[in-house]
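Removed from the display is one protein chain of the complex; every other protein chain stays in position.
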Amino acid sequence: MKLKIAIYWGAACGGCDVAILDTHEKILDIAAAADILLWPVAMDFKYADIRRLEDGYLDVAFFSGAIRNSENEEIARLLRRKAKTMIALGSCAHTGGIPGLANMYGRDEILDRVYRSSESTVNPEGIVPEERYMAGTDEELELPRFYNNVRPLDQVVDVDYYIPGCPPASMQIYSAIGLIADDMLPKKGSVIGAGDRALCDECARKKGEKTINRIYRSHEKVPEPETCFLEQGFICLGPATRSGCGSRCIKSVIPCRGCYGPLDDVKDQGIKMLGAIASVLEPKDEKSINAILDTIVDPLRTVHRFSLAASILRRKKA
Amino acid sequence: MMKANGKSEGLIRLEIDGRTVSVPDGSTILDAAKLLGIEIPTLCYSPLIEPYAACRICSVEVEFSGGKRRIVTACNYPVWEGIKVYSDNAKVRRIRRMIVEMLLARCSSVGVLKDLAAKYGIEEVRLEKQEEKCILCGLCVRVCAEVVGKAAISFAGRGLHRRIATPYDRETEDCIACGACALVCPTGVIRVEDTEGRSVAHEELQLGPPKAVTVPFLQAVPNAPYIRVDRCIHFQTGGCGHCAEVCDRDAIDYEMKDEEIEVDAGNIIVATGFELFDPSVMGQYGYGRYRNVLTSLEFEHLNSASGPTGGRIMLANGDAPSVVGIVHCVGSRDQRYHEYCSKVCCMYALKYAHLIKEKTKAEVYNFYIDMRCSGKGYEEFYDRLLAEDVRFVRGKVGEISHVPIGEGEEGKLVIRVEDTLVGIVRRIPVDMVILCPAMKAQPDAKEFSRVFSCSVGRDGFFIEKHPKLAPVSTTTEGIFIAGACQGPKDIPETVAQGAAAAAEVLSLIDRKEIEIEAATAVIDEERCSGCRICNTLCSFGAISFDEQKKVSVINAALCKGCGTCVAACPQGVIKARHFTDRQIVSEIEGILR
Amino acid sequence: MKRIAIDPITRLEGHGKIVIFLNEQGQVDNAFLQIPELRGFEKFVEGLPVEEIPRVVTRICGV
Partner (left out) sequence: MNFEPRIVGFLCNWCSYTGADLAGTARIKYAPNIRSIRVMCSGRVDPVFVVKAFAEGADGVLIAGCHPGDCHYQEGNYKALRRYLLLKRVLPEYGIEPGRLRLEWIAASEGERFAQVVNEFTEQVRGFGPMNFKDSLLESMKNDVMIHGEPETQATGEQR
């Protein structure tokens, strides 16, 4: 029996979908193993088609993107109902991803910036999206509601598995689909298509004992090519981030930014990383410690680049 | 006896005062006489340096084989085969008497000359008397040049104006303050004083220059002398070297260097002891300014039978004290310095009082805050001292000064103290003050504790694992503490602790296995990525990196379970047994429910 | 009046919905295109270190 799958995006950029396509000729294997019933980026099915299915008809739904608006939530709930297995695909669905950074602000601040105050906005009439719009006299149109919060998928619906990454490595998606096809999925709630250890495990850079005396930004120093970024004073989230991406940023001389999310048992990837960084600072007196901390620009969003919405505190308190 | 210096091919026979003796060729008459035990007086002679024959007091009469007779100086006259020497006949005695009389006229109060005068029966000096102290023997000049290899002093002037002087009579940098000149001076006119500090005066209580070859203290282990490089002439000028010459066992090796020795040990007992509080910071007690204000340790040294005075208790001027004050709690039980009680001072102060009474009959005052005589037989000893008429004044001494105000204070040290039992301020004149300074922790205890992974308390002393249940253990397995490095304590307690520590070590060795902390941290090797964040965090060196597996590992035997690495591990793969994240988070949830 | 909804529009990047209103003659009376793709990048890039901007705004569209 061929698998029946749906692939959908919420508040996403489409990168996850492209990552599926990036399996190149192996996409044909996927097509051979599965009937795709919904995939907006590549195929033409409508929501109505899904609504018509029996509950649980789909074997698997891959959901990429965060829950940013009511449409995202609606389809997430719809797919959850229709699919036996719900998989959060990519950082946004897994931990909120880049869109999750919007949790540093409230809905009104964002709308104001986007539709009124941004330098490139031309909106003399001050039009902002309205949830209900009367087209003519009796026809009502609805726009999805722009939420105050960005949520990862599992804060909205029950999620069975997670495939992390921004985007997930194509081969990892392929192998995860293999697990599904072969019915070899691990226990519910597991992260699949990624490693069990942190990125450092697959990072080729030499790691020594770490003592940090200042933090550098990328333009402040040319990183030495073979040594651990963190040891050189660049903030690298590798130690707090799951492996599986193939250390692609590291190979491009960019310290890890944490898109593969936390490891098992870690409740808050970013705060954990802060604790680790603070631990390996050299000085013992408040003044010198603060001098180093001064060199860390924007610590909260640096360590929560992809995981703010899934962090323990989730957002800036109003 | 002088060594033969290799010239032993032929022996020379001669006769001194009718007795025959054989000595190596090249020996002097003085050497030969010494061999026979015949005493020939000398003044300018020292076996350390070439004979000089300046004072002529060693004059003897020699009869040659042909019967010819001559007066020669024994110190530098070489022996001849068959000569006969008369060391003390009438002629020799007459000559010596004249020499002594002339010297005595110059230096009428010099002890060695007085002794000689008595020996040769001089009752009246017929020449004009002078009060010089220096007999111009030149020993000092020659020892400085020949042994030390410097020329910091020499003769100056001629005839009647001949004297010993530094170049241009100024303080000279050539002088290395070795004290050799003072050591050889037969009249004691040369004194060594440190112009910048008081170390020379107090260390040996102005009884002579400090020695470069010394045994650290009488009970030292190993009880062997060592050379204090900073004091040794050889190490400063390349000269001297006499100790190597006289040592029959060739034990002295100037080339020896300090070396670091590595020893593999499974247990370490830290017994680094204490340091004495330096009372010179308490200016009001005049320590360092008044030569008769001593610390207890200095007094101990003075009082020691093997000390510089052979145990005679004396003041800086050599007189016996008639009143001695002992000041308790100097820098201890004092909020400005050390708040704790040094514990041992009361009892040693009582011991001193007893010994001073016994040895000098001096009156002894103890100035105390509280008498703390807890210990077996201690209170009884205190009672005995009370019966011995030792005076006890309860009150902290305010000041010790040499400025006399009242009667009987002239030339004394005056102790000003509030007698809190009577309620008046008293001034008590004494000759000698003994301060009982606080026992304080070694200044490098902190760095030391890092090496041994044990903790240091606020007072600087090492902290035991548990004050009652593990008094000689530390928080690091296999590291034990004993003695005053753990806190002030007396010898019985120290011995008991040392024995306890040794027993702990022996029991560990005997058991062949060790118990370890149950609440340790453990790394899940299957999930550790080897990021090495934790590697520098452990104060106990329990975390190491397995280069083979590329994971960090915790040595459970060393882990103390503090959990710092657990909190730092960004992967959550280090677990603190009994204090897991889950447990603590559940607690948080529980108490906030 | 007849209403045709194309929901979602597909094979392009992004979310979209088209609603077309036909009159009695079956001709298009009115048509509405919705693109509910707002994520607030304009706001939340504020205050980010400048070197982060290229890495963050690439998440506007990954297709």
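First chain written, first letter: the chains are A, B and C, and each begins at residue 1.
In this section, a contact is a pair of C-beta atoms (placed from the backbone, for glycine too) under 8 Å apart; a residue touches a chain by one contact, two chains touch by 3 or more.
No experiment lies behind these values; they were computed from the predicted model shown.
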Name every displayed chain that the left-out chain is in contact with. A, B
Hey, which of A:Trp9, A:Tyr162, A:Phe234 or A:Tyr260 is the one touching the hidden chain? A:Tyr162
Of B:Glu61, B:Glu477 or B:Asp581, which one is in contact with the hidden chain? B:Asp581
Which subunit B residues touch the hidden chain? 446, 449-450, 453, 455-458, 475, 519, 537, 539-540, 560-564, 566-568, 576, 579, 581, 584-585, 587-589, 591-592
Footprint of the hidden chain on subunit A, which residues? 70, 73-74, 77-78, 104, 106-107, 131, 142, 144-145, 147-149, 151-152, 154-159, 162, 188-189, 267-268, 271-272, 274-275, 277-279, 281, 284, 286, 289-290, 293, 296, 299-301, 310-318
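The rule we apply is simple: only the chains that are shown with their structure count from here on.
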How many Å are there between the centre of subunit A and the centre of subunit C, using C-alpha atoms for each centre? 20
What is the distance in Å between the mean C-alpha positions of subunit B and subunit C? 91
Here the gap between subunit A and subunit B, centre to centre from mean Cα coordinates and rounded to Å, is 74
Subunit A partner contacts - residues on subunit B that touch it in the complex: 526-533, 535-537, 545, 550, 564, 567-573, 581, 585
Sites on subunit C touched by subunit A in the complex: 1, 3, 6-15, 19, 21, 29-30, 32, 34, 36, 38-40, 42-44, 46-49, 51-52, 55-56, 58-63
Where on subunit A is subunit B touching in the complex? 196-201, 207-211, 228, 230, 238-240, 243, 262-267, 269, 272-273, 275-276, 279-280
